[in-house]
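Every protein chain of the complex appears in place save one, which is left out.
Here is subunit A:
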(Lines give C-alpha, C1' and ligand atoms only; values in the text may rest on other atoms or scores of the structure.)
Protein backbone atom coordinates (compact mmCIF):
# COMPACT_ATOMS: atom_id res chain seq x y z
CA UNK A 1 0.00 0.00 0.00
CA UNK A 2 2.75 2.38 1.04
CA UNK A 3 4.63 1.26 -2.02
CA UNK A 4 1.84 2.05 -4.48
CA UNK A 5 1.32 5.45 -2.89
CA UNK A 6 5.01 6.20 -3.25
CA UNK A 7 5.04 5.08 -6.88
CA UNK A 8 2.00 7.19 -7.61
CA UNK A 9 3.56 10.26 -6.03
CA UNK A 10 6.75 9.73 -7.93
CA UNK A 11 4.74 10.30 -11.08
CA UNK A 12 4.42 14.05 -11.27
CA UNK A 13 1.26 13.82 -13.36
CA UNK A 14 -0.51 11.92 -10.58
CA UNK A 15 0.75 14.24 -7.86
CA UNK A 16 -0.46 17.37 -9.67
CA UNK A 17 -3.76 15.70 -10.50
CA UNK A 18 -4.24 15.00 -6.79
CA UNK A 19 -3.62 18.65 -5.96
CA UNK A 20 -6.12 19.64 -8.66
CA UNK A 21 -8.69 17.20 -7.30
CA UNK A 22 -8.14 18.51 -3.77
CA UNK A 23 -8.61 22.11 -4.94
CA UNK A 24 -11.87 21.20 -6.68
CA UNK A 25 -13.21 19.20 -3.72
CA UNK A 26 -12.32 21.88 -1.16
CA UNK A 27 -13.94 24.59 -3.26
CA UNK A 28 -17.01 22.45 -3.86
CA UNK A 29 -17.38 22.00 -0.09
CA UNK A 30 -17.46 25.75 0.25
CA UNK A 31 -19.72 26.36 -2.69
CA UNK A 32 -21.55 23.40 -4.18
CA UNK A 33 -22.34 25.16 -7.42
CA UNK A 34 -18.61 25.27 -8.27
CA UNK A 35 -19.04 21.72 -9.52
CA UNK A 36 -22.64 20.65 -9.07
CA UNK A 37 -24.48 22.98 -11.39
CA UNK A 38 -24.78 23.05 -15.15
CA UNK A 39 -22.71 26.23 -15.33
CA UNK A 40 -20.19 25.12 -12.72
CA UNK A 41 -19.56 21.81 -14.44
CA UNK A 42 -19.24 23.45 -17.85
CA UNK A 43 -16.84 26.12 -16.58
CA UNK A 44 -14.75 23.58 -14.76
CA UNK A 45 -14.16 21.78 -18.06
CA UNK A 46 -14.11 24.63 -20.53
CA UNK A 47 -12.03 27.33 -18.84
CA UNK A 48 -8.74 25.41 -18.88
CA UNK A 49 -9.02 24.49 -22.59
CA UNK A 50 -7.20 27.55 -23.95
CA UNK A 51 -4.26 27.30 -21.55
CA UNK A 52 -4.07 23.54 -22.04
CA UNK A 53 -3.62 24.05 -25.78
CA UNK A 54 -0.88 26.63 -25.19
CA UNK A 55 0.83 24.52 -22.53
CA UNK A 56 0.94 21.50 -24.86
CA UNK A 57 2.74 23.54 -27.52
CA UNK A 58 5.02 25.12 -24.94
CA UNK A 59 5.93 21.68 -23.61
CA UNK A 60 7.01 20.49 -27.04
CA UNK A 61 9.36 23.48 -27.26
CA UNK A 62 10.70 23.21 -23.70
CA UNK A 63 11.45 19.52 -24.17
CA UNK A 64 13.95 20.49 -26.87
CA UNK A 65 15.66 22.83 -24.36
CA UNK A 66 14.08 25.98 -25.80
CA UNK A 67 11.22 28.24 -24.78
CA UNK A 68 8.55 30.12 -26.73
CA UNK A 69 7.63 33.43 -25.12
CA UNK A 70 5.83 34.75 -28.20
CA UNK A 71 2.70 32.60 -27.85
CA UNK A 72 0.69 35.32 -26.07
CA UNK A 73 1.23 37.73 -28.95
CA UNK A 74 0.54 35.00 -31.52
CA UNK A 75 -2.69 34.22 -29.69
CA UNK A 76 -3.76 37.88 -29.70
CA UNK A 77 -2.89 38.33 -33.36
CA UNK A 78 -4.73 35.22 -34.53
CA UNK A 79 -7.73 35.97 -32.35
CA UNK A 80 -7.96 39.39 -33.96
CA UNK A 81 -7.50 37.94 -37.44
CA UNK A 82 -10.32 35.49 -36.76
CA UNK A 83 -12.69 38.38 -36.02
CA UNK A 84 -11.38 40.43 -38.93
CA UNK A 85 -12.07 37.62 -41.42
CA UNK A 86 -15.69 37.39 -40.26
CA UNK A 87 -16.04 41.17 -40.66
CA UNK A 88 -14.30 41.47 -44.04
CA UNK A 89 -15.63 38.27 -45.56
CA UNK A 90 -18.88 37.29 -43.86
CA UNK A 91 -19.94 33.77 -44.67
CA UNK A 92 -16.44 32.33 -44.66
CA UNK A 93 -16.80 28.77 -43.37
CA UNK A 94 -15.68 28.42 -39.74
CA UNK A 95 -13.36 25.56 -40.68
CA UNK A 96 -11.52 27.82 -43.12
CA UNK A 97 -11.15 30.51 -40.45
CA UNK A 98 -9.79 28.01 -37.95
CA UNK A 99 -7.36 26.72 -40.57
CA UNK A 100 -6.24 30.28 -41.36
CA UNK A 101 -5.60 31.01 -37.68
CA UNK A 102 -3.61 27.81 -37.25
CA UNK A 103 -1.74 28.58 -40.46
CA UNK A 104 -0.80 32.10 -39.37
CA UNK A 105 0.33 30.75 -35.99
CA UNK A 106 2.45 28.12 -37.73
CA UNK A 107 4.12 30.73 -39.92
CA UNK A 108 4.91 32.92 -36.91
CA UNK A 109 6.27 29.83 -35.12
CA UNK A 110 8.34 28.99 -38.18
CA UNK A 111 10.01 32.41 -37.96
CA UNK A 112 10.91 31.70 -34.32
CA UNK A 113 12.16 28.24 -35.12
CA UNK A 114 14.31 29.25 -38.06
CA UNK A 115 16.03 32.03 -36.15
CA UNK A 116 16.63 29.76 -33.16
CA UNK A 117 17.72 26.63 -34.99
CA UNK A 118 19.51 28.01 -38.03
CA UNK A 119 20.93 31.29 -36.73
CA UNK A 120 21.59 29.61 -33.35
CA UNK A 121 20.31 32.48 -31.25
CA UNK A 122 19.01 31.48 -27.79
CA UNK A 123 15.25 30.92 -27.86
CA UNK A 124 14.72 33.11 -24.81
CA UNK A 125 16.07 36.13 -26.69
CA UNK A 126 14.47 35.34 -30.04
CA UNK A 127 10.98 34.77 -28.71
CA UNK A 128 11.25 37.73 -26.35
CA UNK A 129 11.94 39.78 -29.47
CA UNK A 130 9.08 38.29 -31.46
CA UNK A 131 6.80 38.70 -28.44
CA UNK A 132 7.15 42.45 -28.93
CA UNK A 133 7.24 42.35 -32.73
CA UNK A 134 4.08 40.22 -33.07
CA UNK A 135 2.31 42.36 -30.48
CA UNK A 136 3.43 45.45 -32.39
CA UNK A 137 2.01 44.07 -35.65
CA UNK A 138 -1.24 43.36 -33.82
CA UNK A 139 -1.43 46.90 -32.38
CA UNK A 140 -0.68 48.51 -35.74
CA UNK A 141 -3.25 46.37 -37.48
CA UNK A 142 -5.99 46.80 -34.90
CA UNK A 143 -5.31 50.41 -33.92
CA UNK A 144 -7.95 51.43 -31.43
CA UNK A 145 -10.32 49.01 -33.11
CA UNK A 146 -11.59 45.89 -31.43
CA UNK A 147 -13.66 42.86 -32.32
CA UNK A 148 -17.05 42.70 -30.65
CA UNK A 149 -19.32 39.73 -30.16
CA UNK A 150 -21.79 41.34 -32.53
CA UNK A 151 -19.17 41.15 -35.32
CA UNK A 152 -18.98 37.38 -35.00
CA UNK A 153 -21.46 34.95 -36.56
CA UNK A 154 -23.82 33.24 -34.12
CA UNK A 155 -22.86 29.69 -35.02
CA UNK A 156 -19.22 30.59 -34.31
CA UNK A 157 -20.08 31.96 -30.87
CA UNK A 158 -22.31 28.98 -30.25
CA UNK A 159 -19.22 26.77 -30.22
CA UNK A 160 -18.45 28.25 -26.82
CA UNK A 161 -21.56 26.65 -25.36
CA UNK A 162 -21.85 23.59 -27.55
CA UNK A 163 -21.57 20.25 -25.80
CA UNK A 164 -21.30 16.64 -26.78
CA UNK A 165 -22.55 14.29 -24.05
CA UNK A 166 -22.34 17.16 -21.56
CA UNK A 167 -18.68 17.77 -22.42
CA UNK A 168 -18.00 21.18 -24.00
CA UNK A 169 -16.74 21.10 -27.58
CA UNK A 170 -13.80 23.35 -26.71
CA UNK A 171 -12.68 20.89 -24.04
CA UNK A 172 -12.91 18.11 -26.57
CA UNK A 173 -10.75 20.12 -28.96
CA UNK A 174 -8.13 20.68 -26.25
CA UNK A 175 -8.24 17.01 -25.32
CA UNK A 176 -7.80 16.00 -28.96
CA UNK A 177 -4.73 18.23 -29.25
CA UNK A 178 -3.39 16.81 -26.02
CA UNK A 179 -3.83 13.21 -27.13
CA UNK A 180 -2.35 13.80 -30.58
CA UNK A 181 0.75 15.58 -29.32
CA UNK A 182 1.10 13.23 -26.35
CA UNK A 183 0.98 10.25 -28.69
CA UNK A 184 3.52 11.78 -31.04
CA UNK A 185 5.98 12.61 -28.27
CA UNK A 186 5.74 9.16 -26.72
CA UNK A 187 5.41 6.87 -29.70
CA UNK A 188 7.05 8.43 -32.74
CA UNK A 189 10.73 8.52 -33.53
CA UNK A 190 10.51 12.24 -34.14
CA UNK A 191 8.99 12.78 -30.70
CA UNK A 192 11.68 10.76 -28.98
CA UNK A 193 14.33 12.67 -30.87
CA UNK A 194 12.95 15.88 -29.39
CA UNK A 195 13.56 14.46 -25.91
CA UNK A 196 17.05 13.37 -26.93
CA UNK A 197 17.88 16.82 -28.29
CA UNK A 198 16.75 18.51 -25.08
CA UNK A 199 18.56 15.96 -22.95
CA UNK A 200 21.95 16.68 -24.55
CA UNK A 201 22.03 18.86 -27.67
CA UNK A 202 25.72 18.22 -28.34
CA UNK A 203 25.31 14.47 -28.13
CA UNK A 204 22.28 14.74 -30.43
CA UNK A 205 24.35 16.49 -33.06
CA UNK A 206 27.22 14.02 -32.70
CA UNK A 207 24.70 11.20 -32.98
CA UNK A 208 23.45 12.63 -36.25
CA UNK A 209 19.90 13.49 -35.18
CA UNK A 210 18.11 16.10 -37.32
CA UNK A 211 18.38 18.75 -34.60
CA UNK A 212 17.54 21.76 -36.78
CA UNK A 213 14.44 20.14 -38.23
CA UNK A 214 13.10 18.95 -34.89
CA UNK A 215 13.60 22.30 -33.17
CA UNK A 216 11.90 24.15 -36.01
CA UNK A 217 9.11 21.57 -35.85
CA UNK A 218 8.59 22.22 -32.15
CA UNK A 219 8.29 25.97 -32.73
CA UNK A 220 5.90 25.50 -35.65
CA UNK A 221 3.75 23.26 -33.47
CA UNK A 222 3.80 25.79 -30.64
CA UNK A 223 2.88 28.60 -33.04
CA UNK A 224 0.10 26.61 -34.68
CA UNK A 225 -1.39 25.70 -31.31
CA UNK A 226 -1.17 29.34 -30.22
CA UNK A 227 -3.15 30.09 -33.40
CA UNK A 228 -5.76 27.53 -32.42
CA UNK A 229 -5.82 29.03 -28.91
CA UNK A 230 -6.50 32.40 -30.58
CA UNK A 231 -9.67 30.97 -32.12
CA UNK A 232 -10.67 29.53 -28.73
CA UNK A 233 -10.12 33.00 -27.25
CA UNK A 234 -12.42 34.60 -29.81
CA UNK A 235 -15.09 31.96 -29.25
CA UNK A 236 -14.93 32.17 -25.48
CA UNK A 237 -14.80 35.91 -24.98
CA UNK A 238 -16.44 37.25 -28.12
CA UNK A 239 -14.44 40.46 -27.82
CA UNK A 240 -10.82 40.79 -28.92
CA UNK A 241 -9.03 43.95 -27.88
CA UNK A 242 -5.35 44.76 -28.15
CA UNK A 243 -4.72 43.27 -24.73
CA UNK A 244 -5.75 39.76 -25.79
CA UNK A 245 -3.33 37.11 -24.59
CA UNK A 246 -1.13 39.59 -22.76
CA UNK A 247 1.15 37.68 -20.35
CA UNK A 248 -0.39 34.30 -21.02
CA UNK A 249 2.94 32.93 -22.31
CA UNK A 250 4.24 32.92 -18.75
CA UNK A 251 1.18 31.02 -17.58
CA UNK A 252 1.88 28.43 -20.28
CA UNK A 253 5.49 28.07 -19.12
CA UNK A 254 4.32 27.95 -15.51
CA UNK A 255 1.77 25.23 -16.30
CA UNK A 256 4.48 23.13 -17.95
CA UNK A 257 6.87 23.55 -15.03
CA UNK A 258 4.17 22.74 -12.47
CA UNK A 259 3.31 19.68 -14.55
CA UNK A 260 6.87 18.36 -14.29
CA UNK A 261 8.36 19.49 -17.59
CA UNK A 262 12.05 20.13 -16.89
CA UNK A 263 12.88 23.70 -17.86
CA UNK A 264 16.25 22.53 -19.25
CA UNK A 265 14.60 20.06 -21.55
CA UNK A 266 14.70 16.32 -22.00
CA UNK A 267 11.95 15.27 -19.65
CA UNK A 268 8.31 15.81 -18.81
CA UNK A 269 5.05 15.06 -20.59
CA UNK A 270 2.22 17.05 -22.15
CA UNK A 271 -0.13 15.22 -19.76
CA UNK A 272 1.62 16.81 -16.81
CA UNK A 273 1.64 20.21 -18.50
CA UNK A 274 -2.09 19.93 -19.27
CA UNK A 275 -2.93 19.02 -15.69
CA UNK A 276 -0.70 21.87 -14.58
CA UNK A 277 -2.64 24.24 -16.84
CA UNK A 278 -5.96 22.97 -15.48
CA UNK A 279 -4.65 23.45 -11.95
CA UNK A 280 -3.54 27.04 -12.61
CA UNK A 281 -6.85 28.03 -14.17
CA UNK A 282 -8.96 26.22 -11.60
CA UNK A 283 -7.08 27.67 -8.64
CA UNK A 284 -7.46 31.14 -10.09
CA UNK A 285 -11.22 30.58 -10.22
CA UNK A 286 -11.44 28.76 -6.89
CA UNK A 287 -9.59 31.28 -4.71
CA UNK A 288 -12.22 34.06 -5.04
CA UNK A 289 -14.90 31.47 -4.24
CA UNK A 290 -13.18 30.60 -0.96
CA UNK A 291 -12.68 34.33 -0.36
CA UNK A 292 -8.99 34.86 -0.94
CA UNK A 293 -7.91 38.28 -2.19
CA UNK A 294 -6.42 39.12 -5.57
CA UNK A 295 -2.94 39.59 -4.20
CA UNK A 296 -2.83 36.13 -2.70
CA UNK A 297 -4.12 34.57 -5.89
CA UNK A 298 -0.97 35.64 -7.68
CA UNK A 299 1.19 34.54 -4.78
CA UNK A 300 -0.44 31.10 -4.82
CA UNK A 301 0.47 30.65 -8.48
CA UNK A 302 4.04 31.68 -7.74
CA UNK A 303 4.12 29.35 -4.77
CA UNK A 304 2.96 26.46 -6.92
CA UNK A 305 5.77 27.04 -9.41
CA UNK A 306 8.38 27.26 -6.66
CA UNK A 307 6.96 24.18 -4.94
CA UNK A 308 7.17 22.28 -8.20
CA UNK A 309 10.82 23.20 -8.67
CA UNK A 310 11.75 22.39 -5.08
CA UNK A 311 9.96 19.06 -5.40
CA UNK A 312 11.94 18.30 -8.57
CA UNK A 313 15.20 19.03 -6.80
CA UNK A 314 14.32 16.90 -3.79
CA UNK A 315 13.27 14.00 -5.99
CA UNK A 316 16.45 14.32 -8.06
CA UNK A 317 18.61 14.16 -4.94
CA UNK A 318 16.72 11.14 -3.65
CA UNK A 319 17.05 9.42 -7.01
CA UNK A 320 20.79 10.07 -7.01
CA UNK A 321 21.07 8.52 -3.59
CA UNK A 322 19.03 5.53 -4.63
CA UNK A 323 21.19 5.01 -7.70
CA UNK A 324 24.24 5.07 -5.39
CA UNK A 325 22.81 2.31 -3.23
CA UNK A 326 21.79 0.43 -6.36
CA UNK A 327 25.35 0.60 -7.71
CA UNK A 328 26.59 -0.78 -4.39
CA UNK A 329 24.22 -3.70 -4.38
CA UNK A 330 25.07 -4.39 -8.01
CA UNK A 331 28.76 -4.63 -7.18
CA UNK A 332 27.88 -6.88 -4.24
CA UNK A 333 25.93 -9.24 -6.43
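Criterion: contacts are C-beta pairs under 8 Å (C-beta built on N, C-alpha and C of every residue); 3 or more make two chains touch, one makes a residue touch a chain; residues count from 1.
Here, contacts and distances are computed from a predicted model.
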item: Absent chain [UniProt protein name; select from "Sugar ABC transporter ATP-binding protein", "DNA polymerase III subunit epsilon", "Cytochrome c oxidase assembly protein CtaG" or "Monovalent cation/H+ antiporter subunit A"]; value: "Sugar ABC transporter ATP-binding protein"
item: Residue in contact with the excluded chain [from A:51, A:117 or A:204]; value: A:204
item: Sole contact to the chain not displayed, among A:11, A:43, A:92 or A:267; value: A:267
item: Candidate in contact with the missing chain, chosen from A:34, A:80, A:156 or A:195; value: A:195
item: Residue, one of A:36, A:187 or A:296, that touches the chain absent here; value: A:187
item: Footprint left on subunit A by the chain that the document does not show; value: 183-184, 187-189, 192-193, 195-196, 198-200, 202-210, 262, 266-267, 319-329, 331-332
